[in-house]
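Worksheet: the structure to be examined is printed underneath.
After this line comes chain A, so read on.
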Amino acid sequence: MQELIKKAKALLESGEVARVLGWKKGEYEYDPEPAFFETAESLKDFVYNGFCGANLSKYMIEAGKKEGKTLVFLKPCDSYSYNQLLREHRVDREKAYIVGVGCKGKLAVSKIPFEGILNISGSEYPDAAETLTVETLYGTQTIAYKDAMLERCHVCKGKEHVVYDELIGESADTVDADRFAEVERIEAMSPEEKFAFFQSELSKCIRCNACRNVCPACSCRKCVFDSTAFDSEQKANTTSFEEKMFHIIRAFHVAGRCTDCGECSRVCPQGIPLHLFNRKFIKDINALYGEYQAGSDLESKAPLTNFTTEDAEPGVGRG
Partner candidate 1 sequence: MRRIGVFVCHCGSNIAATVDVKKVVEMALKEQGVVHAEDYPYMCSEAGQVKIAEAIKEHKLEGIVVCSCSPRMHEATFRKCAERNGLNPYLVEIANIREHCSWIHKDMAEATEKAVILMRAAVAKVHLNAPLQAGESAVTKKALVIGGGIAGIQTAIDIADAGYKVDIVEKEPSIGGRMSQLDKTFPTLDCSACILTPKMVEAAAHENITIHTWSEVEKVSGFVGNFTVDIRKKARYVNMDKCTGCGVCQEKCPSKKPLNEFNRGLNTRSAIYTPFAQAIPNVPVIDANACIKLNTGKCGICEKFCQVGAIDYTQKDEIITEQYGAIVVATGFDTIKLDKYGEYAYNESKDVITSLELERIMNAAGPTKGHLERLSDGKAPKEIVFIQCVGSRCSDDRGKPYCSKICCMYTAKHAMLIRDKYPDTNVTVFYIDVRTPGKNFDEFYRRAVEDYGVNYVKGQVGKVAPQPDGSLMVHGVDLLENKQIVKKADMVVLATAIEPNPDVRKIATMLTASIDTNNFLTEAHPKLRPVESPTAGVFLSGVCQGPKDIPETVAQAGAAAVKVIGLLAKDKLKTNPCTAKADELRCNGCSQCANVCPYGAISYETKQVNDHGIREDRRIAVVNSALCQGCGACTVTCPSGAMDLQGFSNRQIIAEVDAICR
Partner candidate 2 sequence: MNKVEEIKLISGVNPLKCMKCGKCSASCPSFNEMDIKPHQFVTYVINDDVEALAQSKSAWKCLSCFACIERCPRDVKPGKLIDAARQILIRQRDQEGLSPDEIPALLDEEIPQQLLMSAFRKYRR
Partner candidate 3 sequence: MKYSYFPGCTLRNKAKDLDDYARACAEKLGFSLEELTDWQCCGGVYPLGADEIASKLPSVRALNAAKEKEQDLVAVCSACYHVLKRVNDDMANVADIQTRANNYMQLDTPYTGETKVLHYLEVLRDVVGFDKLKEAVVNPLTGRKVGAYYGCLLLRPSNVMAFDDPENPTILEDFIRALGAEPVMYPYRNECCGGYISIKEQDQAAGLCKKIVSSAEGFQADCLVTACPLCKYNLSKNSTLPIVYFTELLAEALGIKEAQE
């Protein structure tokens, strides 16, 4: 972490960058949040630990409109999102100084099963402990680092950054699960079970738009759900259309563009596993049109703006 601050200070002081985009301390170790730092002085609040799961790439859209370069810290998975925004001309590479930072897996408070959490320690980067210490109202508890990790880190897409100016820090192997296992489990259900599962999950949605706001692919200047283009504009749940179809349409709009960064599920206050929609599309795309990882490069054709004459017919896989 100190190395990152040192780098940020140096660049700010030399004037090479006008600001730094990173994570800022919260009240506790477990609630840092994304922030811009304009002065070396302000970097005292900079933090980088296991709870810095937030993907900063989307903030680079706004950063690109400001004067001067922005230094941004991207974890390996975040760099895919940045690259995807780059190929969609949403960010200005010229105005970014990208430091690829190492990652040892990111944590979710929601995975820590203790009541009355006061603070958590042991997640400092790069010196994270095997075991996290959790102070609670009822005494100190411990939990293995791995057990508190975000779902996405168990199926991490790799330690490599796909875009950067400089790399700082090592990353760890965190993969210990099959990325599509949960999708396959659902696919194996009967239609009735599938429907019951999704109905119960989606019924939790309060349409807070957190998923949409955090998603790097959901960065339209004006979302269709906020516009008159489809008669689907009302934010309040007065039209049942967006009420019922929001998540399906959101998944379709990001299909072939979603890097599977998992932010949607991370931020959902209701704990809906929203990544299961995106991952279903990714799985289908891989199976039907060849392996494709959004954001991995700038040239390859995206699956939904491409075709072959021999593509599968709609309804493929139906009984």
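Some observations on this one:
Throughout what follows, contacts are C-beta pairs under 8 Å (C-beta built on N, C-alpha and C of every residue); 3 or more make two chains touch, one makes a residue touch a chain; residues count from 1.
The set was built so that all candidates are chains of the complex that A comes from, given by their letters.
Predicted model only: the values in this text are computed from it and were never measured.
Interface remark: chain A makes contact in this complex with candidate 1 (options 1, 2 or 3, touch as defined above).
The part of chain A that touches candidate 1 in the complex is made up of residues 65, 87-90, 219-224, 227-231, 253-254, 301-302, 304-306.
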